[in-house]
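Of the protein chains in this complex, one is absent; all others appear in place.
Letters A, B and C name the chains as they come in the text, with residue numbers starting at 1 for each one.
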């Protein structure tokens, strides 16, 4: 009944988990930490990652043939966000969510 | 570390599940069913419900003090979408997702 | 051909302008200013306002009967965001965008 295969459903799960993690951190934890966590470059990364994950999910949910192209871009942004979060530190959960989403999106993009 | 309590996390889960169900049905199942399912009024309901659920989630994730007001509107729209889906029939999963989201949002709105 | 009257089109314009202003400031100007501008409370306000404006636009664009309820909440959030931006200062354009969006949404909500 759904537009998405079970592998795609997992990718939607992972993208939405990453969206929640990045958005939550960028508007809470990172601002409270201050310093590197609250720099424009870092927060913009986090917001970009949240947004592209939200949209990759959307295209998969509607069953768009363009979902793979968006997942390819999403995988790149998530991977770079994971590295960026490792750089600033104290963001292990977010790093894990970004890595998981990147991995799932790479499979969808293939 | 998160901006949201565990009750709020459940509400975000329910809203995102309802978003996925309504959006998926409105762009797939309903169009394939045709008839009442594919009428403008029904599909607009579904898209409005998907969008407000997506946004109620967003405000909860960022820990906005306005989340309860948005959850109150979300509860109304979900409740009415559940009734609308019952009216057209063959949408049991979507009815359940809308009811669950409406109930969770009512608690957040209180 | 459109789902929205010309008054509603103006309201969509105003909401999208407010969305752009709040989101742009919250991820740029405010972070660069630091101090009160970069506090969690202020930035969460800005992000909440951006998101509800984006969604009020969405419901008007699709011609939802629920657009007035969402516009009512949007008017409240925009009004409060305008006050919040006045409080921190150096945000005149954003104050104006929030006021304009609040006024248009109040008309739609009526």
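Going forward, a residue touches a chain if its C-beta (ideal position, glycine included) is under 8 Å from a C-beta of that chain, and two chains touch if they have at least 3 such contacts.
Please read these numbers as outputs of a predicted model, since none were measured by experiment.
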Inset, instruction - Among C:11, C:43 or C:62, choose the residue that contacts the chain missing from this document, as touch is defined above. - result: C:62
Legend entry - Interface with the undisplayed chain - residues on subunit C: 1-4, 12, 16, 20, 23-25, 27-29, 54, 57-58, 61-63, 93
Inset, instruction - Provide the residue numbers of subunit B that touch the chain removed from this figure. - result: 27-28, 31-32, 38-40, 43-44, 47
Inset, instruction - Pick out the residues on subunit A that sit against the missing chain. - result: 44-45, 47-48, 51-52, 54-55, 58-59, 62-66, 69-70, 73, 76-77, 80
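We take it that only the chains that are shown with their structure count from here on.
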Inset, instruction - For copies subunit B and subunit C, work out whether under half or over half of the interface numbers are shared, and give different or same accordingly. - result: same
Inset, instruction - Would you mind pulling out the distance in Å between where the CA atoms of subunit B average out and where those of subunit C do? - result: 22
Legend entry - Contacts with 2+ other chains: residues of subunit C: 44, 47
